[in-house]
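Everything on this sheet refers to the single structure shown next.
Omission of a single protein chain aside, the complex is shown with its protein chains in their original locations.
Entry: chain A
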Amino acid sequence: MRAVRLSVSVAAAAALTAGVAGCAEKSDGASGDGAIQVTATDSKCDVSDKEFPAGHVKLAVENKGSKVTEVYIYAPGDRIVTERENIGPGTKAEITAEVRAGDYQIACKPGMKGHGIRQDVKASGKGAAKKLDPRLDKAVAEYRKYVQTQADETLPLAQKFADAVKAGDIDAAKAAYAPSRIGWERTEPVAESFGDIDPKVDVREDGLEKGQKWTGWHKLEKALWQDEKITGADKKLADTLMKDLKDWVQKVGRADINPTSMANGAKELLDEVATGKVTGEEERYSHTDLVDFKANVEGAQKSYELLRPVAAKNDPELAKELDTQFKAINKQLAGYEEGDGYVSYDTVGKKERKELSDGVNALAEPLSKLAAAVVK
């Protein structure tokens, strides 16, 4: 949990300047003038125009296959510009978007899953975004996949937690609590970029604004560990949590991710550790802070590893230092493993907490230089 911060608004601004306003309209009639024809089958995704002027773009989609399909426009790094789901066999749909000049992909996804059948297209005109190093595009695409996977895998774990809460089973709910948060904690900066989801699912009591209703994981954490009872209201909150998490899973593919935001996201994950986990504030009732700690480090490490080839070329010394410090922090954390998880943080003494804090500083300081090493 964290207050909205600068990098989020920067990401939002970047999304705007990237010229992305997607909307999809249902249409069963013939396509209008100037529309790009997209003919989807179970094995093909034919696009009538591979190059078109930037600006208002209309796709006239026809599903000639036997499976329900969906159609996406992707910007580099697999950012979703717009999408349209549930286009049934034999039906047509119209998708519109405002796109800036640059390279895009149109994807048809028969059966509504997977990478899709893709076509490279180009929006011509002035003001195209600078082309990125293809390794960075790949890093962003890989990271986007990671973020989506983390979100997807969180749902069943969160459902298990929610079910236990709704069944009034305190022990089962306690056991399911920390695992339900791992995917979120690994990718939190992306989730936070949507602004509205984080305050619903991950806010702590002291982070509430006046008039804001307390929902999400930490309210239930307090019920389980502090109040030691599950009320009817708590059971409803478990459903609310699931609803909000599903919203997150839906939105996550649209997040504006670029190499800089990946690198800064990694640093922000360490900031989370430094201000919330090392102090034991994040999980003040359950004391499962070390589970979050590990997840934050894993998420940061994922970003770093994907950016590493470029970073290592631009700043080999930094890459070496980051390799060393990631190894060191993981080694430190390994000392607190217990069963499938970690020891309760209230058993970690002042001296050990200081050592963990020193380890976080040792990693976070060079990590703060990653963004510059990637873009230079």
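The rule is short, and it goes like this: contacts are C-beta pairs under 8 Å (C-beta built on N, C-alpha and C of every residue); 3 or more make two chains touch, one makes a residue touch a chain; residues count from 1.
Note that in this section contacts and distances are computed from a predicted model.
The subunit not displayed here is recorded in UniProt as "Deferrochelatase", chosen from "Deferrochelatase", "Cytochrome c oxidase subunit 2A", "Branched-chain amino acid ABC transporter permease" or "Carrier domain-containing protein".
For chain A, the residues touching the absent chain in the complete assembly are 260, 321, 325, 350, 354, 358, 361-366, 368-369, 371-372, 375-376.
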